[in-house]
Structures are given as structure tokens and as C-alpha cells.
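Below, a portion of the complex is reproduced, with chain positions unchanged.
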Amino acid sequence: MENIHEECGVFGYYSETEKSDIARSVYYGLFALQHRGQEACGIAVNKDRVTSCKKGMGLVGDFFNDKMLEEMPGNIAIGHVRYCDAVNNNIENAQPLFVKYVKGTLAIAHNGNIFNAVALRKELENEGALFHSTGDSEIIAYLIARARLTCPTVEDAVASIIPRLQGSFSLVIMSPSKLIAVRDPFGVRPLCIGRVGNDYVFSSETCGLDTVGAKFERDVLPGEIVTIHHGQLKSNRQYCKKESATCIFEHIYTARPDSVIDGQSVNESRILAGRLLAKQHPVDADIVIGVPDSGLSSAIGYSKESGIPYGTGLIKNRYIGRTFILPSQAQRERSVALKLNALRHSIDGKRVVMVDDSIVRGTTIANIVKMLKNNGAKEVHVRVASPKFLYACYFGTDVPDSKYLACTKYTDEELCRKIDADTLGFLDVESLPDIVPDSTVGFCTGCFTGKYPCPVPKKEDKVTFE
Amino acid sequence: MENIHEECGVFGYYSETEKSDIARSVYYGLFALQHRGQEACGIAVNKDRVTSCKKGMGLVGDFFNDKMLEEMPGNIAIGHVRYCDAVNNNIENAQPLFVKYVKGTLAIAHNGNIFNAVALRKELENEGALFHSTGDSEIIAYLIARARLTCPTVEDAVASIIPRLQGSFSLVIMSPSKLIAVRDPFGVRPLCIGRVGNDYVFSSETCGLDTVGAKFERDVLPGEIVTIHHGQLKSNRQYCKKESATCIFEHIYTARPDSVIDGQSVNESRILAGRLLAKQHPVDADIVIGVPDSGLSSAIGYSKESGIPYGTGLIKNRYIGRTFILPSQAQRERSVALKLNALRHSIDGKRVVMVDDSIVRGTTIANIVKMLKNNGAKEVHVRVASPKFLYACYFGTDVPDSKYLACTKYTDEELCRKIDADTLGFLDVESLPDIVPDSTVGFCTGCFTGKYPCPVPKKEDKVTFE
Amino acid sequence: MENIHEECGVFGYYSETEKSDIARSVYYGLFALQHRGQEACGIAVNKDRVTSCKKGMGLVGDFFNDKMLEEMPGNIAIGHVRYCDAVNNNIENAQPLFVKYVKGTLAIAHNGNIFNAVALRKELENEGALFHSTGDSEIIAYLIARARLTCPTVEDAVASIIPRLQGSFSLVIMSPSKLIAVRDPFGVRPLCIGRVGNDYVFSSETCGLDTVGAKFERDVLPGEIVTIHHGQLKSNRQYCKKESATCIFEHIYTARPDSVIDGQSVNESRILAGRLLAKQHPVDADIVIGVPDSGLSSAIGYSKESGIPYGTGLIKNRYIGRTFILPSQAQRERSVALKLNALRHSIDGKRVVMVDDSIVRGTTIANIVKMLKNNGAKEVHVRVASPKFLYACYFGTDVPDSKYLACTKYTDEELCRKIDADTLGFLDVESLPDIVPDSTVGFCTGCFTGKYPCPVPKKEDKVTFE
């Protein structure tokens, strides 16, 4: 529910022949991936080896218009939706990154976080490089451009730089005649392949395939480099390892419920989390409600397992957008009320189980509990469909400093009192594997366990993340 | 689900003393009423008998910005969100209507439809009137301005013109020192009163009260004229009749589920409709799903009554907005896929009961059934939580000509085949009263029954509606 | 030079047959009249008795775009550029005024000032009228609409209301099938007729005819009502009086030098004023320069008469626009320098005669004299090509209150010292008739003489001007 952890989304489309509506296909793909980033968006298109790129701030549907898309026919195209923190919220960092280099043009869309970016950038600067942005993509582009001087193909150049990148990266790369998809060896961020007729599609999530009518083919494997050239798919698996470590938070919060990641339905993961919660933290109550939107599936799971009836207790305003005007000081306390409203008739006089996906700072959930009680709830039992958030993420999820995390500041009892809940229960960290039984890959649970799939930067390095 | 029948929303705020954030309060009220109209919006504010008015096309959150609201301090304010058909989609018709007349300024926000508007306009033109818009509000304003020449107060002038208006009207009117709310004698459209401290609030729906922290006081009665002056509420009930006729479609589709209209929770109405549907059209199935957003509550009701488990089968893209770019011809069939996506893991191999709120043209529902089957649904049983839509509405709901209505064109069997459902069931028209058991007022069911609370214009008059 | 006195411009185009580019013709006409008003602009077009109207704030070239003009085909069209003071600077007052009334649509573009507007408005309000703007046009429209109820034609209705209007008015009026031009009985503001093939054109100034390729036909006579209907021109001269009183300030400042008003070339008027100045205020000097743009012609006249060489001493920045950002406090003194720059090489070490069109507040001219001296001018002799500005204008020129007028505050000697000029000379008020020898009409010289062609409102009425 709390809007603090978000991601980026990438999308790519390859057709052997020129399509007048290729940019529109990418537009629809980005539309489906919009939940992964709302700050900036962009599309780059190749037509006869000439590339054009349009990017801007805001939602895909707000920035692009019909005329812009019509001006971008072509046979290869990539797109990006971007989440960014306040500091880097500028157009220079919008993607795709689009540059000219020795072999023509190169466009890159990136989802992830390179945590040795500072060192790489310094190294490049020491060789005379200029940077226009503060983003990882430009570093990746430089590495590719330099590698390309000695590598016979662009996909070889891409492959040769993988060992240099520490962190997470799902990349879609467009050269004058090729479309390349790369997933880091841990496979931290999702990336999948679809087909529409003879065309190839890459998308961060399967929901992006559905909007362009593409059939899901398979996921890009952790560590795989997939190249589409002359209509043929070529796979380089030299970096595919035994152990992968996909971000489990994609299932808990980030991804759309209708997506399937590495074989595991996101909606099923959430229902399972709800079922497990019901087993681990049962309670006698009259109704189970979810906090929209990401808590709803887990609430259904809790209801199914516990037998307590499921109902709608909170309504979300569908028109809350980016440009929302904040309340004046006098109106501040009503802040949550603008996004959510309680359904008095559902909860009045009832003992309510309220399921949310996660607790970060804890302020929003406190306001919701208060709202429920103001609307007559006799008891409010908060159930959180994920373990306690205790550690930083180094792979791209924007988690606040641990000193702001509710679960590091308070014991369960303190937090329960703080948010004025009657009881409070988190998903047991041990049961995390049980919410993703169908997954073909392993998981990173670093933010809950502090155990990461590889060495991560020490705290003092963190400020330099860009 | 089909976006064809919508309404307007009105909001008013009265404070004895000037408030710097009064426009912001109206802004939040309109935000909560945004579902009633997305084409245009506006706010008018009184400060020391000087009125300013800002209105524009689009969503409240897109048109207004912080600076605009800050420039509008005052002690009385009204606002409007507008739905409009393609023909009248222009800024001249945006509301509040704001005019200067013999007693200063007058601002009017109107929800409803005056069906003798053409005759009234002709009469006024024959006396030399000029019109700037094609809307009903300007006619109402003229009638008030003329009546005011002989009536001692503006509220008397308002009262004196009620008999001249045929049709539906929930009005919020602002004179230099008064805030007036009017609901037509049938009470077709909702309108309620709330309080924040000593301030008075009028809102089309109770959800508008919640966002400004107002406590629900009571509904404006059908036929009642409520005037706030010098901080006091005065009620004129001379037009309150025994029989009222509130629009039952407000419960089925228009209103927000967290609103309560004349004592009846909208969400409860929908759950009851779902329960009744389950009784009237039972079926053997594995899962009950709702078409988001307005079919969800009825789906829960169907599930509760039938015992068939409730689940999430369709996901709605939350970023679909007004400026959505239509697919190219080649992409046309994917049109529904951009708004909705099926959850294969929920429905694959299952017999699905799919509940929607209503069927108008029937095209959307056909696409959804197809999407469910493409995602593995073994059977799809469509259940519609309202009776068959058969007649025109003369009170403001924008229903297409009956020749486009699915239920007038096809028998149930034909329609069922047309949309490729396995079975199809509508709510029995006789049971409509059973979905609103708590309501303190009567209902208009004209669009389902052809029986209207008063004589309505003959067909040939209809073209002149503006 | 001082940007304080400006006007409005009106334009009309009549073609027997529909033209796809009629709005574009009006656009070009307004472009030529842009100097008469830069705050707002608008165009209304009739096509098959259906009228559309687009208006907005800003310059014609900024507001209108190609698409807007293409959407406005038709056979009759009118346009307006508007000057407005800070108070009435809003879109509601932009023109053409476009209303619907008993006989269809009516569009009005007005240049002038009705000084009994307050009384007329009160009278109309007392009969139930609503007003959307604070402008004179809406009053005129109401009077026409009411008169039309009893008059057989719209031109008769227009004629019947002329006696009710006190003040100045050059009107272009479009009914569903007619184009009407009206000039008040004094003919205060200019208005002329041109022809392109069989089409008729009305324009505030002849320069508007030139840009649409129209041949000047004749001026609308003071008091004349000209109606174009079915391609025929009809003239009503019932209000044409012996004595007319065109504003002489049009020749001195307002009109474009390439315009000819009532037979008199504006450029010639200015050259003559310069020649007279040279006779009345001779001086021994090395160079005559003009303050761009309106002082240049008079400077040439002064040079011709005196024999002192003409030169360029000041350059005006051609990019100064409406959105100009004001200097910070520390930069304030450079304000004039942003618009004008001195040509040191022309004036260094020289005795300079500097000719400007008029002096209002006197602040700008003081800055210019200072600039000339800073650039080496040994002496600066200021010559003003108009008499001393001493009285208010009631006919539409926006003159500041007399307490701000330099010439009412100071004697000539004081003012000369104040602006640091070596000598200062104004055009002799007696010689005003000599600058317009070719004019076929009489003149109003009220702002210089206090003698107006008719009784004017007393001072206390002035605040109500709108």
C-alpha cells in the first residue's frame, strides 16, 4: 500500500519488416508495465538503421500522443517506464538512453541497480569519458561501446562486459539491426520473451505481452543474453549459473497480479501468503478485508484458509494521480482519506482482519486502522502478507534507510500499539519459499533476512548510488 | 463496466468566516466525486461578495494546481465535475455557471436533466435573452434572475421557479452570501448534507463528505430547498411530495460503493443484487469473479449466497486515462486487453461465474468472455446484477438509443450465444426493490420498466436535449 | 514610446461562398492590427448558419495554430485583438462576444468605449439579464437582441439602438447570414471597407486590408451602418452628422504608419508634426534621431524641415514580448536598456534632437535622455510630436489619471530639468489641424484641449468604466 518501493519496466519489440504501429505496440506494453515506474517514460525506434527516441516526464498515457507514435514507424523498438527518487527526477535520466557510437546508434533500457557504478564511472572518466546523466545505463553504454571496438558483434560486446557489472540488471538493448535482452546472472529482475506471429517481444512482466497480443514463450534465464537478428533468436548462456536469486518482493508487491514470473503466478503467491498468514496468525473475527490494491489477493487467501468471510472494507479512489495537490496543514490528517475510504456498512460493529502486503514506515497503516475504527470496527487485526522489512535492498528496490523502518524501530508489541491494532501478525520469514512453489528459480530475500546472493557495498558506499 | 452511462457531481462548502483553503476542500470533494464526470470541472468561490470561478476540461487533478487553489480563498464555494457527450464537450458548458445579475453574482452547479429546456429557452429568447452555453444551468439562472426581480430573497426566487422545471435536478447555488441546495421533487439524483465543525457541506454523494472530514448530517429531501445563511440552515419543504423516485441506477452503477444514498449503502445494494442473482440464476461452478470495478461487490454477493468460492479473475489497468490512444486497426481487437487482463491461474480449467453490473451494447462483455475462454475457462456463466436495459432515460443518464441496446435487439438466448457465454442471467426486474431495503425513498426504474415517475417527452423531442 | 495608450482592433470578412481559409484571412487581418491590442484575440466564423468561435489570451500568432484555423471554414468571419488594463485582463472579456439569441447566433467585435455602460447594464439587469463578462459588447448584444424582437431585420435592430449608446464604437457584427459594420456618429475610431474580388472586408485600419490582398474601397462614415447580405452592400446613413470627431491620437500614436484614415496617411501626419515641431521649436544641432518606433517618422519630418541630418540613434530590441521577465531590484535601472540601446557612434560628441511621439508619465523619456548622455551626447533637445497631454480620454484610450501625467504635474521648465534635457518642445496645440490636412473628417482633441465632441461623464463616474 505504501508507495515507496517501486521499479522500472522495460519492453522491446522486433519485427523483420517495418511496422507503422511498432511504437504503438511498445506504448501498450509500457502501459501494462506502468505500475513499475510512473516518473518518466520513453520509446526508441529503429527504421532503416535510423533511430529516433522520444522521452519525457510522467505517465505513458500523459506524455505520448497519437501524432508522436505515428511519427515512429520502424522494425525494432524499445521502451522504458521509470521510477526515480526525488534526487534523480529529471529528464536527463529518462530512458531509453539513446547514443551514437562507432557502429551507429545504441539504445538501452535498464531495470535494476549496478552497485559498482561509482567505481566504473570513475574509471571511465579517467579515460576521458563525458557523462550526460547520473544513471547506470550510460555506464553500461560506455562499456559496450568500448568493448565493441574489439568484439566482432554487439552481442559479443554485451557479453564481454557482464563480469564488470555488479548488481541487478534486466536490459533491453537495440542496435541498428538487433534487439538484445539480458538478465543478470542472479536474475534479480524479471524479463520474459513473447511472440506475435514472427515478431519477438521482450517485457519485464508477462502482463506486457498480453496487451500486445503476444503469446508467452519463456522467461529470459538468469544470466542469459538473447539476441534477435534477421528474425532469429540466438541465446548465450555462458553466465547462467546454478543458483539464481530473483527478488521475492516482486511477488509480494512490485509485479502485477496477472503476471507470471519464472513459472510462478504472482496472484497465487499472494493468495498463498494469505493462506499461510491465516495458519500462522489465526484470529476470531467477522470479516477479512484487504488494503487495495496489493493486499486484496492475500486477504482472499486468508479468508479461504480461515473460513472468515471476505468482504470489501476499503475503497480506493481511482483518480489519484501524480499531480495530486497536498492538503493544507489543517487538512493534513485527512491525507489517507483522499486515497482510501472505509465502507462503514461492511465493518460497523464487526471484528475485522485487515490484510496488507507489507509495512515500511507504518504511518499509512496506522491511519487506515484509525479510519476503520472511526467507521465502527470493533476490533482490527492487522495481518501483513510478508515478513518484517529489516534490511536495505541493493538491487533496485527503493527502501528507506533502516532507521525509518517500522520493524527495526519497534518490537511487534510496540508497533501493534503504535498503529492501534488489536493484534498484529507478519508472515513467518521461514515460510517465504512456500509462497512461490511453482518458481523455477531461487530467490533473494535480503530485505527480510539480510542475506544477499553476493557481497554488497558497505553502508558508506550507499550515498553514491545513482 | 461499459463506460457509457455517467452523471455529474456537485459540491458546496459554507463557512461563516473566510478560509484560505476553502477551494482546496471543494477540490477534495470533487476528487471523491470524480467518477460522476471526467470531462470538465470547475470551482467558484465567494470572498467578501466577490466571486471568482475557474473551470476547465479534464480531471480535477489534471486541471487544478496548487497555485490556482491558493488564489481562491473565501467563505462559500461550490464545485462541479461534468460528464458530457461528444456534442456538448466544450468549455462553455463546463460548470459552475457563473454570472452577474441584478443582485450581484450567481454561481450554479447542476446534476440532472431538464427535459422542458428547449421550451424554456425559446420562451426566454423571445424575451430578449442571450445564451452563452447550451446547458440547462443557464436557463435555470435566467429563471432565478427574473424571479429575483419580484421575490424578496434569492431562496424565494429559487423556490418560485421549481414548478417550471420538468426533469431531474440536484442543484448547489451560491449567491453573494448564501449557499443553497435543491433536490427536485422526485429526488432523482442524490444530494446530502454534512458538517465540519460549524461549516456546512453539500455533496452529490456521502463519499464527498468523507474526504473533507465532514460528518454526514442527512440527505437533502426530494423537493427540499436548503439555504445556509449567516451560519444557519433553513429548510423549505413546500415541494416535498409523498412519492419520490430516486434513480435506482445510482445503486447499480453510478455511485461509489462507499456512498450511502437515502439510508441505503450502495455496496450493500450490489451485494444484495449478487445474492438475488445467485438465487434466481444458480449454476454449478468452481469460481465466482467480478468485472472490475462495479461488478466486484455483486460477485462477492453471488459467492456468499451460492457458496461458490470468490476469486480474482480479471485485473484492471489502473493507468487507463482520458487521453488513451486508440489501437491501430490491426490492433483493434486487443482494445479490451488494454483495460482488463485475465488471471489464467485463477480460471484455467475452471467453470467460471462472471458477474457484471449491467449490459448495454454487449460488445465489451463479449470480449471479456472471449478473454476468459482464451485463458482456459472451461465454462463462463455471465450473471448481470441488474435487469435488462430496455428503455431510454430522461433524467440524465446517457443511455444510447434503444436500437443499440443489446437487450432490445436480442432475446436472452441470442445474446447468450452472441457473447459466447454458457449461460446468461439477469436480475429479475421484480426484485429491484429488494436490493435497496434500507432506502427511505422510492425509486425510478424507468430504464428497466419503461415506467417513469412523470410524463416524459415524446421521442421526437429528444433530439433537442442539450 | 511609452506603452500605455492602446486600443482594440476589429476585422470582418464576407464571402458569398464558403471558403476553407476564411479564418486564415481574418488571422492575417488581425496580424496587421496586432499593434492595437496584444492581450487577447479571437475569431468567429459562420458556416451554414452554424457559428464557431475561438478566443484566447495573448498574441494572434501565439494563440492560433494551423489546426485551429483549418477547423473554421465558412463564408462570414469576424475577429478581434484586444487591449485591456490589468483589472479586466481575463478570458471572459476576450472578443468576439459570441452568443445565441432568438434569431440564432450573434458575434460582435467592438473597438471603443461606451460611457453610459453602467447605466445600461443596470437597466438590463433590472429586467432580468445575466452577464458573463464586464465588457461593453455584452450590453450591445443585449440591446440588439431585445430590439430584434420588434425589428424586422438585425440591421434595423442595430440601427435602433444607436441612440442608446454614448461614447465611441466601431463595431463588426456577424449574424447567421449578414456582416454588419458600424461606426459611431462621431467616428471616433477608424473603420474601413475593402474588397477582394467579390468579397467584402472590414478592418480597423487599411493595413489590415493590405495583408489579405484587399483593395481599399472607402472608410465607413461616422454614423454609418453598412450591411453585407447576399453579396450586396447596403448603407444606412441616418446617423451621419455634419460634425464628426475622429480621435487625433490615432494619427499621433495608435495607428500604424502605413494606414490611411479618412483620407489622411498616418505616416504623413507624423512627418508633418515633425516639420511643424521644427518650425515651432528650432534648435542648432548635429543630428535628429527618433525614438522607435512611433517617433521615427516625426524625426524624419523634423530633419527635412530643419536641414539637420537624420540618423539612427536608438535601436529597439525586436524580441521584447509580453512575457518579458522584469529585472531584479538591483537591475531595475537597466529596464529601459532592455528595450532600447543607444548607438554611441551616431551620437558621441554630438548635439542631438530626439523626437518622440508623446509624453505621458515622463519616466521613460528621462531614461532615454540619460542613456544618450551616457553614450556621449553633448546636448539632448527633446521634441514631442504632439501637444501636452492634459486631460482624460472618455473614448477608449487608456490614459492614466491626470495626477500621473507629466504635463499636469510640471511646468515645461520643470519637466525639461526633470528629464535632464537641454531644451524641450511640444507641438503647439493650435497646429493640430495642420498635421491632418487631407482628412475628410473632423477631430476630437479632448486629451490635449479638454474639449470633447459631446458631454462626458463626471469624474466620479469614471471608476465604473469597464
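Just so it is clear, A, B and C label the chains in written order, and each chain counts residues from 1 on its own.
By our rule, a contact is a pair of C-beta atoms (placed from the backbone, for glycine too) under 8 Å apart; a residue touches a chain by one contact, two chains touch by 3 or more.
No experiment lies behind these values; they were computed from the predicted model shown.
Novice: Quick one: how many copies does the complete complex have, if 3 are shown in place?
Specialist: Assembly-level count of identical protein chains is 4.
Just so it is clear, only the chains that are shown with their structure count from here on.
Novice: Using the definition of touching given at the top, classify the network of chains in this structure as line, ring, star, complete or other.
Specialist: Drawn as a graph, the chains make an open path, so a line.
Novice: Can you list the chain C residues in contact with two or more other chains?
Specialist: none
Novice: Under the stated contact criterion, what part of chain B meets chain A in this complex?
Specialist: Where chain B meets chain A, its residues are 20-21, 24-25, 27-28, 31-32, 34-35, 38, 59-62, 64-66, 69, 207, 210-213, 256-258, 260, 265, 267-268, 293, 296-297, 300, 304, 309-312, 315, 317-321, 323-328, 330-331, 333-334, 337-338, 341-346.
Novice: If you look only at chain C, which of its residues touch chain B in the complex?
Specialist: Touching chain B from chain C are residues 98-102, 106, 125-132, 134, 138, 141-142, 145-146, 148-149.
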